[in-house]
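A single protein chain has been removed from this complex, and every other one stays in its place.
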Amino acid sequence: MSKKEKKAWSGRFTQTTRPVVERFNASLGFDRRLYRQDIRGSVVHAIMLGRQGIIPEKDAKRIAGGLKRIEGEIDRGEFRFDIADEDIHMAVERRLKEIIGPVGGRLHTARSRNDQVATSFRLFIRDAIDELTGKIRKLQSALFAKAREHLDTIAPAYTHMQMAQPIRLAHWFLAHFTALDRDVERLGDARKRVNVLPLGSAALAGTNFPIDRDWVARELGFDSVSKNSIDAVGDRDFAAEFLFDVAMTGVHLSRFAEELIIFSTSEFGVIDLPDAFCTGSSIMPQKKNPDVPELVRGKTGRLIGHLVSMLVVMKGLPLAYNKDLQEDKEPVFDAFDQLSISLEALAELTPELKADVKKLAGRAEDGFMTAVDVADRLTMMGTPFRESHAIVGKLVRACIEKGVGFSGMTAKELGAIDPRLVKVKPGGITPQKSADGKDTEGGTARRRIVQRLKEIEKEIKKWR
Amino acid sequence: MSKKEKKAWSGRFTQTTRPVVERFNASLGFDRRLYRQDIRGSVVHAIMLGRQGIIPEKDAKRIAGGLKRIEGEIDRGEFRFDIADEDIHMAVERRLKEIIGPVGGRLHTARSRNDQVATSFRLFIRDAIDELTGKIRKLQSALFAKAREHLDTIAPAYTHMQMAQPIRLAHWFLAHFTALDRDVERLGDARKRVNVLPLGSAALAGTNFPIDRDWVARELGFDSVSKNSIDAVGDRDFAAEFLFDVAMTGVHLSRFAEELIIFSTSEFGVIDLPDAFCTGSSIMPQKKNPDVPELVRGKTGRLIGHLVSMLVVMKGLPLAYNKDLQEDKEPVFDAFDQLSISLEALAELTPELKADVKKLAGRAEDGFMTAVDVADRLTMMGTPFRESHAIVGKLVRACIEKGVGFSGMTAKELGAIDPRLVKVKPGGITPQKSADGKDTEGGTARRRIVQRLKEIEKEIKKWR
Amino acid sequence: MSKKEKKAWSGRFTQTTRPVVERFNASLGFDRRLYRQDIRGSVVHAIMLGRQGIIPEKDAKRIAGGLKRIEGEIDRGEFRFDIADEDIHMAVERRLKEIIGPVGGRLHTARSRNDQVATSFRLFIRDAIDELTGKIRKLQSALFAKAREHLDTIAPAYTHMQMAQPIRLAHWFLAHFTALDRDVERLGDARKRVNVLPLGSAALAGTNFPIDRDWVARELGFDSVSKNSIDAVGDRDFAAEFLFDVAMTGVHLSRFAEELIIFSTSEFGVIDLPDAFCTGSSIMPQKKNPDVPELVRGKTGRLIGHLVSMLVVMKGLPLAYNKDLQEDKEPVFDAFDQLSISLEALAELTPELKADVKKLAGRAEDGFMTAVDVADRLTMMGTPFRESHAIVGKLVRACIEKGVGFSGMTAKELGAIDPRLVKVKPGGITPQKSADGKDTEGGTARRRIVQRLKEIEKEIKKWR
Partner (left out) sequence: MSKKEKKAWSGRFTQTTRPVVERFNASLGFDRRLYRQDIRGSVVHAIMLGRQGIIPEKDAKRIAGGLKRIEGEIDRGEFRFDIADEDIHMAVERRLKEIIGPVGGRLHTARSRNDQVATSFRLFIRDAIDELTGKIRKLQSALFAKAREHLDTIAPAYTHMQMAQPIRLAHWFLAHFTALDRDVERLGDARKRVNVLPLGSAALAGTNFPIDRDWVARELGFDSVSKNSIDAVGDRDFAAEFLFDVAMTGVHLSRFAEELIIFSTSEFGVIDLPDAFCTGSSIMPQKKNPDVPELVRGKTGRLIGHLVSMLVVMKGLPLAYNKDLQEDKEPVFDAFDQLSISLEALAELTPELKADVKKLAGRAEDGFMTAVDVADRLTMMGTPFRESHAIVGKLVRACIEKGVGFSGMTAKELGAIDPRLVKVKPGGITPQKSADGKDTEGGTARRRIVQRLKEIEKEIKKWR
């Protein structure tokens, strides 16, 4: 049998495929990763064909049996991949015919590679969403545990990387937790659009056979069936949306990573990353480098790049299937892998972060971080806030000039700036008092954080 | 009063801002577009401050009155913008104090620009989502009307831009309709995450005042209040997600545009774009150029670019507010504008598209587009599909060699290829029969399209 | 020997690396591709160390010998890669010490992984530029041959995908040729910035040893040595610039691909892609799909995505080495591979393109494509061009109404539109005359194309 004869579609062709084209076209090198999804879909398709009397039921059974055997072969690494098969779908069908003979040729009834590929790919992304959701939850659990541990750690919080206001460190851990909550929600929304069955759209027009799409959908766990066959075979929105959600999560991790890197410099020195998550230098024996957060931050580039790839592929593409769409898989596979391992690494790292509680508390005393509180007290005494703000601005300037904090100002000095300051006693507002003053929903007061921790604890129970 | 004194935050500063810095920092040039949202938020904030007794109720009323007067001034173009105000928020507050005096300084009690900006921006994007949704719906309505008009137009459908199978043209219009349905759904999902009130988070820690966030949320139409103040002031996920949704919709429009451009070439010649949507050439008097779809396609670049901008801005940014975030608005404004006008232009163009029904029908006869149907009939007679496919491949080759279509083959010639072909009578399968054979959900059979049109008709009623 | 002891940098560490971290950090999976470059650099470095008396010359020789042996082992697939080695550089050094003993530990004198990695990576990209240049030249040669073949093929040219003016088809092939010329030039410019030796910068400050950087640069073919050690170890501009150049070339290929796809539709039907470059359909036996150009077009997304990745990685990164930079290699490797194979496929495809010369000539008669020529003749007779343009506009409209071309208008009809038209005789301007009228540099006149072909022929000789 000549090589050419092996192509399932070669009937009308008078030339064999050029080697460079074979190499160029073949997606087998990466789409073999879809073998479980492909086989899952094909088994259900075959059984449906049998149930509907489209092919003999015994043939359907033989096909299903053959497919399961192939799955085992691939699982065990015994399957021989051949680039001439083009893709995993053809590879599986070729092997099927080797195993069960020409009856294997009945499998491709009432479907096309166009709807078959879309089905496998949706199954993959659905699984990927579920797996990533689990991994985000694991990182969130670690952040939650840390928040609980640091309920009573007072720390400076930053805007513009300048010390801003005292907070409870728990609040910072929960800030990252909160961002990740949105990621899970967003993936869940994407899942609805992923989980629509395209099988039955065939090449683009639907099929001549009396298939049962609803049954197939139910068996494969799809929520619904696609409503327009042209759209269904050319739609890759679900992949782009998945890639956006992954990139967005990656951006969140990069923000956490950036803070870990900065907070663990010797200059900040408030977070210690365990040795087991750092590496050394090939030349500088004293170095301990925060590799994990740096890589997490760096990988954001890749995730954004993959999203761009997918959108560019789709831009200006006519409807239905075009070969350009073969470029959809690698970005999705790699984005999934990179986010997975980033989440795993951070989920293992987070429990071992050591915060220097004492240094944080000391830092929270610096930098006039209770200035807002002073201004707010003036305001509570009836001063319009803008005026209060101006008064405290002058107070800060006076302190800097004198080289002291608020508590270093005498009543006389305070009075010279503004008589109302004497009553406010700026020096008496401790960071903890400041934090606990922020007693509205979402604020950093102890009471609010305790309440939020309780809420989360309840939610976490639902995750399992 | 020196210029310096005008800065609300200048208390502790010893130098005045450099002109280049003023020019560089100022966002007033673009964020003035948020004035309605800013004022809406401030009015509700002020009233709440009064209700809670944080500021005197009469002051709250004067503030609200002043703000409404300012809105009118801006509406009427009477407001004097001054770059030294930095941004729209400061500009409004400055003017408020001009109008109602120092009591205007009470407005900024219990809030910070950080939560104020986030609130205005969320209101803007919420409005943008609603407006875009309406515009997508309008384009969908036009597509729906066209689908109805072309229920009985038989046309070739393409994969790889090669003629593939006969369809009803309605099916093609509905394919684009279906993609846009996902866009509306996606925007709706994003809206949930946009519609969370950040006000009350103040600078990043929450506020010392007993504000009523739930009341503010209700008054401003927010679904809920943010749960972590650090996260709330630095979160711009909602902008990124909006930009993704806009880019995705833009990609859909670019696909529609590409097809319009190709289908209206003289070579295809099956779609005619009305003169009113084309322009001519400055040099070639005979030209009629499809400017509208070309621009729609081109603008996709810009929409993807804006999404990238936003993600890059956020990458590696520490939590809470950093000035980098000022770069969030222009991409959102421009993406909204560009998608809006693209949708409007296509919604006006679509009803006027003329499809050349006769040419389409003729085209649908060409190209062996019923080959699948021939193969399927063989399969229905018991031949495994792969074998049927191979037989039809040979048939196509024989026809090409003879220079005829299926109907140009004699029974003898058919029999020579495969005896089963004689019974199938390939020449007898008309494009319409082919289309109507695709009678499963999502297929192009008349019955299925009629049913889908009915469904959509019902849905459309709910849109209003 | 415990696993931990294997890390070259582990002296100060008290914990061993976590498995997930090892997996996360390791770049060996992809940077092994740099083994030749790494070894080339190390051999020269070692010899230089010997020449300068920094290490004993006999040790240098043993090191060089060991390295060459390792290169052979990797070439032959005999080298055992171990993820615990982290990267190719450590893997080679580890093996070196296995082969020649502790003296292998002298190799890392006066260098750091920071400058070593940068050196290997620059060598790789230099090689990649040279290889891609060769491949672009090959495609250009094919385009040139086609241009020569189609010197006398008259064809319609398009703007806005609408027929615009008659050209010689050679001109179209040379248009693509010209764009590729810029790509070669751009890669050549990038090469200058790639070809700067960073070795000797060590970790970031330079080295304590009296190394001879100029000698190393000469031996490795670098044009110069880097001038600032901090910059040298953190600079990845050369990778970003390479990725831009690759993406730009990819965009050019996508434009060529788009035209091939459209021109080979049955509707256009003027270009035939050979069977050997197409594939069929799994369901539609009649299909012949232009997979190669579609994939080329699709891969543009990936190339643009890789460029974005790299820029995002570098955005906001402090100077010198940060682990984020490990993300630099995969985009470069993949961009190189994808562009390489795209160029190869197109270089093989181009010679086999069949243009339907007759159909093109016929098409060139249609569509009033000589309208500019009519207007120009009016202008040459003294009519201001704008007026000429308007007159021809009316002529075109009249022809459309009558359903004829220019030659279908009687003198009387012409005179009724404008008396000057009678003299111009619009119907007499053949497409060939039209083309040959464009006789200025860059124009499509035969004389100009012949001249351009000669120029290129001369240039091509210099390529070899």
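For clarity, chains are labelled A, B and C in written order, and residue numbers in each chain start from 1.
FYI, a contact is a pair of C-beta atoms (placed from the backbone, for glycine too) under 8 Å apart; a residue touches a chain by one contact, two chains touch by 3 or more.
Being a predicted model, the structure only gives us computed values, none of them experimental.
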- Item | Chain not shown, its touching partners among those shown | A, B, C
- Message: In the whole complex, not just what's shown, which of C:A142, C:I167 or C:M409 touches the removed chain?
- Response: C:I167
- Pick out which of C:R18, C:R40, C:K329 or C:R448 touches the chain that's been left out of the picture. C:R448
- Query: Which one, B:L96, B:L123 or B:L311, makes contact with the chain that was left out?
  - Reply: B:L311
- Which one touches the absent chain: A:I70, A:L180, A:V216 or A:V308? A:V308
- Query: Which listed residue (C:A320, C:A335 or C:L353) would be found touching the missing chain in the intact complex?
  - Reply: C:A320
- Query: What is the set of subunit A residues that contact the non-displayed chain in the whole complex?
  - Reply: 159-165, 261-262, 265-269, 280-291, 294, 308, 311-312, 315-316, 363, 366-369, 371-372, 374-375, 389-390, 392-393, 395-396
- Message: Touching the absent chain: which residues on subunit C qualify?
- Response: 8-14, 93, 97, 102-109, 114, 157-161, 164-167, 171-172, 174-179, 182, 185-186, 189, 192-193, 200-211, 213-214, 225-235, 237, 240-241, 244, 247-248, 251-252, 254-255, 257-259, 262, 297, 300-301, 304, 307-308, 311-312, 314-323, 372-373, 376-377, 379-380, 384-387, 389-394, 396-397, 400, 434-435, 437-445, 448, 452
- Interface residues of subunit B toward the undisplayed chain are 7-18, 20-21, 23-25, 86, 89-90, 108, 111-114, 116, 202-203, 274-292, 294-295, 297-302, 304-315, 322-327, 330-331, 341-342, 344-345, 348
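The working rule: only the chains that are shown with their structure count from here on.
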- Item | Whole-Å gap between the CA centroids of subunit A and subunit C | 32
- How many angstrom lie between the CA centroids of subunit A and subunit B, rounded to a whole number? 23
- Query: Which residues does subunit C have that touch at least 2 chains other than itself?
  - Reply: 280-291, 294, 308, 311-312, 315
